[in-house]
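The complex is shown incomplete by one protein chain, all other protein chains being positioned as in the whole.
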Amino acid sequence: MDSLERVRTSFAKQGLMTTLGAKLGAISPGAVEIILIPSPAISQQHGFVHAGAVSSIADSAVGYASLSLVPSGTSILTAEFKINLVAPAVGERIIARGRVIKPGRTLTLAQTDVFAQSKGQEKLIAVLTATMMSIEGREGIED
Amino acid sequence: MDSLERVRTSFAKQGLMTTLGAKLGAISPGAVEIILIPSPAISQQHGFVHAGAVSSIADSAVGYASLSLVPSGTSILTAEFKINLVAPAVGERIIARGRVIKPGRTLTLAQTDVFAQSKGQEKLIAVLTATMMSIEGREGIED
Amino acid sequence: MDSLERVRTSFAKQGLMTTLGAKLGAISPGAVEIILIPSPAISQQHGFVHAGAVSSIADSAVGYASLSLVPSGTSILTAEFKINLVAPAVGERIIARGRVIKPGRTLTLAQTDVFAQSKGQEKLIAVLTATMMSIEGREGIED
Partner (left out) sequence: MDSLERVRTSFAKQGLMTTLGAKLGAISPGAVEIILIPSPAISQQHGFVHAGAVSSIADSAVGYASLSLVPSGTSILTAEFKINLVAPAVGERIIARGRVIKPGRTLTLAQTDVFAQSKGQEKLIAVLTATMMSIEGREGIED
């Protein structure tokens, strides 16, 4: 299974992505898009998409961007992320574009820019930076 | 409506919390608990609770801890948060305990410690620190 | 005084920059470089430039990138920053390139990429993202 196929297979196992209605967009080595359609089921109290839902797709995007670059048998866990939320998450689609900034043997730095799309326009709504950790041969952790 | 009542009413409007199956736990001025029951619907690919679901309840917990301290008519938005994930989110219950560290007129610093409970034991699994922003009189933003 | 002149004047008042031996590099609206020459006076215990010194120039870089975009009479304070340190800070020069990602009335998101330069090559060593806060008319705070 090549690395992009591994991303698709692993993504399909993330129950949360299905629950949120999130879909994979374009994927390439080191870069993964995840798309979310705003709806009341993923909202916060003002009707915007909840910061937690935005964070969920932004985190998965860096996770899979990182996974796409590691050898088969190596898994990826998020050690930490920070997300800055710069505009309300409203629009026709929310799109998280994750990419690896600096791959490393143990730790990888990755970043997701999240955009809201409306009427053919894109607006930056959030930026996430994350430390991803590579795990090898730990029982129960396999992508 | 008093401030804790306001927290309960606003929480009930967060569609994402219902979708994730999250419930309010103990609440008091400046401190709010949110509880999540692990299930495949909120999992990542290894079967742990997804970091995004953990982040979602941890973010809502600081949001409501902050909201419980501001006057009626003031709303709260998350400007940014960082979450450090220190152990897999597995167990009978995941409990996020948010509290205000330093309230401010415009910006409030708040922190959530997230624990996994199993067999009567608690284990720290994540720590989130957040900058919450107070908003007054902005159209469409009301708690 | 135009906004870039204001950056230069304010930078000259930062005692810490003088103490560290940091210099302004290229500046333009929304983008500011700060340069540091590695020496034992700014080292940590292994002889690398201390993460605190790297953070200091990276923080000043986003502060001045932000200041260059606000009207005279408005000051800028750092509300928070995260820095990811991805490689040891060693080389002939350390250069922090700060830029505004999303300006806002109250909060501005800005990012600094920090590079180590050696033998004509640049290597990314750190990435900082920051929330900058605009302050108007607060006594004792003037740029």
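Labels A, B and C are assigned to the chains in the order they are written; within every chain, residues are numbered from 1.
Everything below uses one rule, namely that contacts are C-beta pairs under 8 Å (C-beta built on N, C-alpha and C of every residue); 3 or more make two chains touch, one makes a residue touch a chain.
Since the model is a prediction, treat every value here as computed from it, not as a measurement.
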_Touch with the omitted chain, as defined above, among A:4, A:41, A:79 or A:124_ = A:79
*From A:9, A:39 or A:106, residue that would touch the chain that is not displayed*: A:106
*Per the touch definition above, residue among C:43, C:74 or C:117 touching the missing chain*: C:43
*Could I get the residues of chain C that touch the absent chain, sorted low to high?*
10-11, 13-16, 18-20, 39-47, 50-53, 55-57, 59-60, 63, 75, 77-85, 140-143
*asked:* Could you pull out which residues of chain A are in touch with the chain that's been left out?
replied: 79-80, 82, 106-107, 131, 133
*Tell me where the left-out chain touches chain B, residue by residue.*
82, 84, 86-87, 101-102, 104, 107, 109, 111, 124, 127, 129, 131
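Quick note on the criterion: only the chains that are shown with their structure count from here on.
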*asked:* Using C-alpha centres only, name the chain that sits farthest from chain C.
replied: B
*Go ahead and note the Å separation of the Cα centroids belonging to chain A and chain B.*
20
*Starting from the mean Cα coordinates of chain B and chain C, work out the distance between those two points in Å.*
33
*Once you find the CA centre of chain A and the CA centre of chain C, what distance in Å lies between them?*
29
*Residue numbers in chain A touching 2 or more other chains?*
82, 84
